[in-house]
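One protein chain is absent from this view; the other protein chains keep their places.
What follows is chain A.
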Amino acid sequence: MDVTIVLILLLIGALATYFSGNALASKVALFFSVAALGASLMILNQFNQGIDSSFSAVWMKNPNILFSLKVDGLAIAMMLLTTLLMPLIILSSFGNNFNNPKNFYALVLFMAFAMVGTFLASDGFLYYIFWELSLIPIYFIALIWGNDDMVERRKAVIKFFIYTFVGSLFMLAAFIYMYQKEGSFQLDKLYALELSSKEEFWIFMAFFMAYAIKIPLIPFHTWQANVYQKAPTVGTMLLSGIMLKMGLYSVIRWQLPIAPNAAKELQYIIIGLSIAGVIYGSIVALKQKDLKKLLAYSSLAHVGLIAAGCYTLTVDGLRGAVLQMIAHGFVIVGLFFAAEIIFRRYETRAISDMGGIRQQTPKFASMFMILVLASVALPGTFNFVGEFTVLYSLFTKNLAFAVLGGTTIILGAFYMLKMFQNVMLGETNAKPFADVNLTEGIVMVVIIGFLLFFGLFPKPIIELITPSIQEILVHIK
């Protein structure tokens, strides 16, 4: 059984959801996302037994393009991140009423298909196609099912689309250029390609445009907060939980090994940019009045740190980055879901309208508290493992980086706890707050369980990803 089964399940799932009609759509989507999760666990099992589940077939002869999917620890980890989050994200939306749910859930599954494809593809051209393909569903999800004023939303979403599309076209240009030299888009061939330092610089920059916009790093982040706020929560979860990680994963998989010398040369500048993003995101988050926007800026700060970890080019940096990608994926989905749970009851995202919720639902308050603490990387949560490893790697590079990057934990604690205080504590709110229902509870508990379990026992994930990271580092050195 090769890895195409996951992709096929998600694609068929998208079609089946579309044709199942509005009444059944959400359940069909959930079924297929769980099936995809099962399939990816099976792939993981095969991988642990040493069976190679990669897939490769000729797609086009001229130009020479293969439909090839490569399975290694890193790809499996990212695939599992997607397929684990998908059922949770779909389940989290059960309390919402969407127009045309069949279109909505079909797009969600299609997006999962594209994102898993991006993580698996080992042919540059195929990778690019999946990368772009994931943009179409999120464009429609944010545009059609988003919230707030239509004119504003249209502006924000089109800006997002054009930004990311423009960035990825630079990447396409780099791929075409390399194809002219090498005659293949295969990952290993591109790794082996000899480039002059000038070529490497431009290829590195072209990739950087695509990834810096997607991650996003400052100064390319301006699309982010508005889109997060305007998109429906499911869209925000997809964007922040998984899609951002496409950019970070691609840095590790494509950019660094293909242009290692340029990476070494520009390393300090980019780490500087990333850390500037950490501080900037944290400070702006302090000022936010809208809960979703606050979480968006906190996300900007966290991914900045992950990016800094990637560009240290050390085993610890890359490993910490991957761990933190997974941890951040879960925690941010959980936090956005908590914001959605509040919105369902209070119909507001303004922090000033909330407060005093803990008195009414201590259960929800404790769950929210755990997520907040995980987000600020409290020891015992999975985020601590990731963030600490990244900071350690920054320390080995330069003390200043570690100190400045470390402010994320301090500032993060500041704005997250302040937010918690304003949202959950205080005098009992006059408006009633219904307790979390079953589906909401399941999603929250699974996320919290995951974060705590791997926070205490991160070994399986570390063992899964380390060999492939070391292999990538061989190409960088």
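Worth pointing out:
Here, a residue touches a chain if its C-beta (ideal position, glycine included) is under 8 Å from a C-beta of that chain, and two chains touch if they have at least 3 such contacts; residues count from 1.
One rule holds in what follows: contacts and distances are computed from a predicted model.
Missing chain, UniProt protein name: "NADH-quinone oxidoreductase subunit N", from among "NADH-quinone oxidoreductase subunit N", "BMP family ABC transporter substrate-binding protein", "Transport permease protein" or "Amidohydrolase-related domain-containing protein".
Contact with the chain that does not appear here is found for just one residue of A:Phe32, A:Tyr128 or A:Phe330, A:Tyr128. Interface note: of A:Leu24, A:Met42, A:Ile136 or A:Ala276, the residue touching the hidden chain in the full complex is A:Ile136.
For the chain left out of this panel, the touching residue among A:Phe170, A:Tyr297, A:Tyr311 or A:Phe450 is A:Phe170. In the full complex, chain A touches the hidden chain at residues 59-63, 125, 128-129, 132-133, 135-136, 140, 143-144, 150, 153-154, 157-158, 161-162, 165-166, 169-170, 172-173, 176-177, 179-180.
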